[in-house]
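One protein chain is absent from this view; the other protein chains keep their places.
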Amino acid sequence: MTVRGGVVVVVQVGIAVGCAPLLIGLLRTVRARLEGRAGPPVVQPWRDLRKLWAKERIVPEHTSWIFAFAPVVLVSSALVVAAIMPLVSTASPFDHVGDLFAIVSLFLVGTVFLALAGLDPGTAFGGMGASREMTVAALAEPTLLLAVFAIAGRAQSSNLGAIVTATLHAPRSVVSAQSLLALVALVIAALAECARLPVDNPSTHLELTMIHEAMVLEYAGPDLGLVELAAGMRLLLFGTLIVNLFMPWGIATRTALPAIAIGAIALVAKLAVLGVALAVFEVFTAKIRLFRVPELLAVSFVVAFLAVTAAAFLG
Amino acid sequence: MALGVSAGAALVGSAAGFVLPRRSRVVVASLTTTLVGVAAAVAALAVLGTGDPVVVRWRDVIPLAGVTIDLDPFGAWFVLVAGVVVVAVSVYAIGYCDRALAGRSVQGMFPLFAVTLVLVPAAGSVSTFLLLWELMAMTSLVLVAAEHRDREAVRSAAVWYGVMTQAGFVLVLFALCLAAASAGSESFAAIRAGAHGFSATRASIVFVLAIVGFGTKAGVVPFHVWLPRAHPEAPSHVSALMSSAMVSLGVYGVVLVGVDLLGGGPRWWGLVVLVLGGVSALFGILHALVARDLKVLLAYSTTENVGLIFVGVGTAMLLTAVHESALAGVALAAALLFVLNHAVFKGLLFLAAGSILRATGTRDLDRLGGLVRRLPVTAALFMVGGVAIMALPPFNGFVSEWALFQVLVRAGSHASPVLGLAMPVAVAVVALTAGLSAAVFVKAIGTGALALPRSSAAEHAVESPAPMLVGMGFLGAGCLALGLFPAMLSSGLTRAVGAAGDRAHALRPGVVELHLAGIHSVVSPVGIAVGLLVGAVVVVGAARAFGAARVRRRAENWGCGRVLQTARMEYTATSFAEPLQRVFDDVLHPVHDVDVTHAAESRWYVDTIRVQTRVVDGVDQRVYQPVVGCVRAWGERARWVQNGSVHRYLGYGFVALLVVLVIAR
Partner (left out) sequence: MSLFDKIRRVGRVAEAPVAPTAGMVPEAAKRLRGSVQIRAVDAGSCNGCELEISSAFGPHYDAERYGARLVASPRHADALFVTGPVTHNMATPLRKTFEATPAPKIVVAVGDCACDCGVFKGAYGVAGAVCDVVPVDVEIRGCPPEPEVIVAELRRLTGR
């Protein structure tokens, strides 16, 4: 691994960690402006994290090591994904460590441990959150895997560097049937996995409508900070997956420093646009009933299946 | 020779099990079984390492046919699988077997069962194979029925298991004898040589009989109904052996007949295997989702995993049929790797379930809980097995699932329309089962091990003795080692696949990365594991460095301000799975029973309401129960034949004699 390769990794992880709370802040501010409010400043989530870091750590009395371990697993799996995925450059030295399937599995590791941490305190809401989260995950995972493989068909490889490079060389392939179907399926699955509307409302206070929030009701202080950071990073990384697989312009293909800088700026700009689009979408969307969520995910599964079939026949 | 040591140790162990007094019986029988496993694994590794098959022929051991041992790398892979699991289970058995399980028949049969598991893949002729197969069936039947005096359900389970095993054996017998008769000789080498001379119909008949017969042993739908009956009632170490090593032998049989002996066939063979695999995978995981009994859940999960293995095998056969033999070799390699990984993590899960059963006396997930504090080592190893079976890094399930996916996707871009249609469906099925298995095992781990104990049995559980922990720990270490360094097995796996008929370098050798031949994707499991570790260290370090509080205050659960927290407030396994079960209502057809008892004075008042929901195995209820009912009805009707009168029996004999005389004239 060269020094420049190390720079790429550091920049990628830095953007993933640094911009994740900013992305959440941007979502909240844009939403607030559309609702006629002034809204919190975009850096407010960083103030929240700074404060949480300094708060008292409370651990519920009947929990086991899983409760303290889960936030660490969540953040560290997100860090590994940030190192592997081509955020700013396709020439990441860790590109061969994991492919799309590995990335989906790493996200699943985080989901599984968070669900276990929801069950650990033995509260009814924690169990409810874990049950609902695993229902959503069980139906969103297949969609992700199918969409992944429809996309991988383009580049004959499921390693992300290869896919992005192939897309850069053949930009027209993005508008093919398999690509567009995979994009639709991926967007719906990403909304489900990141616990955004219409699957889950991240700012709800009614426990009976919660999915992700219900699992973290018992977390306090630095543990809560880690969980919130991991949620932000997950949203950022899924967003990057969508923008870099389908619109990779601006990404660096070498490890030269100017190229890395351009790649970083391009990524931040693209994520900002995606964030604004997501916020606008959330203003116009209501949360759907829990028992209608499987229908939505089934639709995305069928779309992803069509994408794989199209890839097999047309690709 | 190592296999000979294995067999000898088994005979000694069996004799010891029958003869020795109670206290030393278990230890001696188990230790000799460990030797059986170690010797078998050594033999297998030698063959896999060098690629030279071991052929031995003893004319005089059995009259007429003799015993032929022909251990090629393909069989050696399965011997290795069996050997590894036997070692772990036998060490575990030292601590696990007590009371009924330390009886003479159990301890005597256990080494014999283990040795048949390691010798079946080494059989080189039809008669040897069938002899060892039947011996395996008999010994396992005795072991399944071990606790029949304690529970009535064991007797019923043993009957089902015995009948289905024997039915499968009959089909396997027909298949192999037909093949031997067509080839003129009963040794596998002769059959292999003569197979291209078989007519298409004959080969297909052999194949179909083999699929059904071996599929029964492997536990694919619709022949799986013995699995969820026999596994919960058998002693846990026997369940572990059955679910890991014995179902692998079912897979071995299918690949042996379909790919090795018959040399591949038309495309519909591969399609049949693929369809059976896909249906088993989905059916198995859905029934595991609604299972309340931990061992029933694990049994259905075995059906699911065997389904996935069959998907890999079916893909390999399809690819061979369209003359894509390099990729077919990779597909078969993925399936074989899955067999090994499944044996290791499923064995671990069953052993952990046995440990839980021994400590709490119950298998019901709705009565467990809190075991992570009462049984810390068992719970941790159970979690290792659970994370492995969910195909999560850094354990071994991730590697084989990755390989299977890559092969299916690569095969999907083949020109042939059959593959173009079948592969997307296969990928969809595998993806769906991957998602569902995550939900199933979060349920099993979360409700079984975490939170508060839901019954006093769980509250007073005590950790298992050291031999059990060592046995489980061995398999747990195996899960981690196979997950971090799968490419270390690549040369052995390549030889195994090559011996089954396809010469291809399926896996490229390497320590850090995993490359499949002909596929451009690459993954580095040890890289991911190191990344996770470094990430965890960075997170914890940053927490300490940037002033996060070190001291944690232990406080009551928040739980929305309620006054009291009891175990009744926790989610049970049934409630955890309910939303997902609702999604699949049309497939599972749960039966809802509502019983309302009205008060004596007036129908407007209700005394009690009883609500019961259960999910029954559809295949069991709609296929097997009618058949069993039919057979029973005919049996009842035929009773009049045996009315006990000696005169009538003499009359039967007289008539039969007359008939024989007439025919023989």
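Some observations on this one:
Letters A and B mark the chains in the order given here, with residues in each chain numbered from 1 onward.
The definition used in the following text is that a residue touches a chain if its C-beta (ideal position, glycine included) is under 8 Å from a C-beta of that chain, and two chains touch if they have at least 3 such contacts.
Here the structure is a predicted model, which is why all the values come from computation and not from measurement.
Although one chain is not drawn, the whole complex shows that of A:55, A:254 or A:287 it is A:55 that touches it.
Residue B:561 is the one among B:21, B:63 or B:561 that touches the chain not shown. One chain is missing from the display, and on chain A it is touched by residues 28, 32-41, 44, 47-48, 50-51, 54-58, 204-207, 210, 213, 217-221, 224, 283-284. Panel shows chain B; residues 553, 555-556, 558, 561-563 of it touch the chain omitted from the view.
Going forward, only the chains that are shown with their structure count from here on.
Centre-to-centre, using mean CA coordinates, chain A is 35 Å away from chain B. Those residues of chain A that touch chain B in the complex are listed here as 53-62, 64-66, 68, 72-73, 75-77, 79-80, 83-84, 94, 96-99, 101-102, 105-106, 108-109, 111-112, 115-116, 119-128, 130-132, 134-135, 137-143, 145-146, 149, 152-153, 156-159, 162, 207, 217-218, 221-222, 225-226, 290-291, 294, 301, 305, 308-309, 311-313, 315. Within the complex formed with chain A, the residues of chain B that make contact are 369-370, 372-373, 387, 390-393, 398, 402, 405-406, 409, 412-413, 419-421, 423-424, 427-428, 431-432, 434-436, 438-439, 442-443, 445-447, 450-452, 513, 519-524, 527-528, 531-536, 538-540, 543, 546-560, 565, 567, 569-571, 575-580, 582-583.
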